[in-house]
Structure formats: structure tokens, C-alpha cells
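Only a single protein chain was left out; the remaining protein chains are all shown in position.
Just so it is clear, A and B label the chains in written order, and each chain counts residues from 1 on its own.
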Amino acid sequence: MTTPNRPRISLLGTTAILFEAPGTFDLPHQRRIWALAATASKWPGIREAIPGITNLMLTFETPPHAVDSLVSALIDGWDDAQEFAIEGREIELPVIYGGEIGSSLQTVADHSGLSVDDVVSIHAAPRYTVFALGSHPGYCYLGGMDPRIAIPRRQTPLQRADGGSVSIGGSQTGVSASPGPSGWHAIGHTTWTFFDPSWPTPAALAPGDTIRFKVGRVIR
Amino acid sequence: MPIDTTDIERLAQILERSGVASIEIEEEALSLRLVMEAGEPTAPSPAYAVQIRPSNEGPIVAKADVAGIFIAAHPWRAKPFVEPGQAIEAGAIVGLVKIGLLYVPVLSPAAGIVDAIVAEAGATVGYGTPIVNVRTAA
Partner (left out) sequence: MIEILSVLGPASIQDLGRFGQYRFGVGTSGAMDDIALRAGNMLLANDENAAGIEIPMTPFKVRFACDTAFALTGADVGADIGGRAILPWWRSRARAGDVLSLKAMIRGARSYLTVYGGIDVPVVLGSRSTQLRGELGGLHGRSLQPGDILPCASLEAPSCFDELGAEPADVALARPTAPAGDSVVRAVIAGEYDKYGGAAQDLFWRAEWKVTPQSNRYGYRLQGPAVMPISPIEKRSHGIVPGVIQIPPNGQPIIQMRDAQTSGGYPKIATVIEADLWRIAQTGLGGKLRFENTSYADALAAQSEVSAYLDRLRANVRRFGEFRKCR
């Protein structure tokens, strides 16, 4: 997949606008997205500025009549965005790889041409940064996965993947906070709680936090 | 208070004096129609034709109680609310009056058999416009 060298901006109906940054999927780019999000969230008519993986969605409180000025503001905002280095917390997450929930571990191994043990150690090696929250309550998109274990999303998304599943989709990895539909490949699971609406901030993690997966067990 | 013949005579005299040609009175149990007939001006008492119909044998009229457009069937239903010959209960919806985006039901004041839908679908109706005539089971 070629990365464009200019931002891509597109509408999501009359509900939101999507800004996709050019460049690689890495922390410096993501930090600039965080900076743009902080700026854009204050613009009139914008309900929320929600970072994705090197992209930003702005949901509208009221849809603008003319989109052009918003598009310009995004482009200018991106040009001006300096890396916003968030000082987050460091979390260790115990994971049981494979087994019933991590049922795609072998699929990933086959696709990458590596052994199951190699896939596990490659997956558990990095300190991952929480790039964004999304998908479902408390779910974290993590940056820093080794491209050797990347695998395209499912042909047909699963109607139900388990809560706590650790999975890979494309070159990204993440942990589900609850059961639900998924297009990713589950390679393990964790029992940690990522979300509770009664907490002052309902999500346990935030962009800028970091995670290290601790291999509890590997079930073949 | 029931109308008796003394009242009718008095009413006829009032009509004659005031030059009104006819009067119709409807009470709960009685319907009275008094029509002055042309007669000699020198006649000692006016000639009149009286039609007294006890109402509980005659038509009940379901009337609109708001102004709007009469609708005979709900837009989502194939059939009109009522058809002639249909037995209905007191309070049954016999039609709707559309005011803007609202549908105000027209209710039958009594149980009976539908005699006729007298209002035209799509017509503008007002307070008191007869919508459906209902024959009570006698």
C-alpha cells in the first residue's frame, strides 16, 4: 500500500469529516495527530476530535454549510502541528497466547512463515504506545507492532470475538475490552478491565499510555 | 325538560312574530322541527307543521369537534374507519380530522349501526360538522 504524501480529507455523510495524515504509521506522526486533535476540538460546530491511527475524525455538532473552510483549517492545522509528546502511564498486561480465544495464533504463524513461539515473542517484545481509543468502549489501538507478524483483516468479519482478546489487524494490534464483532485475528487474551462507566474517566487507558504484554502462557 | 304542546304553540307564535320561517331543536331525547306555512294574514293563529321525532329512535350524528380536513381512513390502512351497515360501539373512531400534522379522532357518541358517512373525505370540516350518521339499535 502506498502512502500518499498529502493529507486525505473525506466526509462521513453530514455527521463527520475524516482527516488522514500522510506518512508512516509511527509515534512522531501520531503525536502530531494528538496536537491537531487538541486544536480542532475547540473549533466552532465540532463536537469531538477523535484520533485514529495517524488520522483524525471530527464529529459535527452542526454540519457546516460549506466544507471548504474546514478542509483548509485541517490542512493548515496539520502543517502547524508540532509533536505533542504525552507523558502517559506504563502498564504491564499479562496475556495467555493461543487457546480458544487466541484461536488465530496458528493462522498468523502460517501467514508470517514463523513458528508460534516466534510470533508470541515478537508480539510481546515491544513497549507499545496507545495511539488512540476507539472501536468499542475502552479499546486501545496500539502502535509499535513488528511488521513481521502483520496479517490483513478477515475476509468476512467475525460476528463475535471475545472480550479481552488480543488481536492483530493489518499492521496494528489491540485488545478488545468486551465481546463483539471483529475483523481482526485473535492471538491471545487478557483479563484486565479496560472500561467502567462509573470511573471518573470511563476508559482505563488514554492516548500516550504505554503497554508491555507479559507472556503468561502459550497454549498450542 | 321535555317540550310539550303549550311550548310548541308559544314557539310558533314567537316564530310568526319574528318572521322566522322554521326552527329546529335538538335535545337529548327529542328532536323538534317547526316550519311556518304560508297562510292568510288574518288567520287567528298561525298554521304550522310540526315534526317531533324522539331522538332515541333516530340518527345519532358523530360530529367534528375541531376544524380541519376530514380523513375517512388512516393513511396506513386500506379500509375506511367505518362503512355503512357496520356495527360500532360508543366511543368508536369513525374518522379523523387532520390539523397540520395531527390526526384528531371523531368518536361516535353512541353505539349503533353506521347509516352513512356524510362528510366527504378531504373536505374541510369545522366544529359541529356532521361526519357520520349512526342509527341506534331500536
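By definition in this document, a contact is a pair of C-beta atoms (placed from the backbone, for glycine too) under 8 Å apart; a residue touches a chain by one contact, two chains touch by 3 or more.
Remember, predicted model here, so these are calculated numbers, not experimental data.
Displayed chains that the missing chain touches over the full complex: A, B (touch as defined at the top).
Among A:99, A:144, A:180 or A:216, the one in contact with the hidden chain is A:180. In the full complex, chain B touches the omitted chain through residues 66, 74-76, 93, 96, 98-105, 107. In the full complex, the hidden chain is touched by chain A at residues 1, 8, 10-16, 18, 20, 25, 47-48, 50-57, 59, 63, 65, 67, 132-139, 141, 152-157, 159, 169-170, 172, 177-181, 183, 195, 197, 201-203.
The criterion applied here is as follows: only the chains that are shown with their structure count from here on.
As a whole-number value, the distance joining the C-alpha centres of chain A and chain B reads 73 Å.
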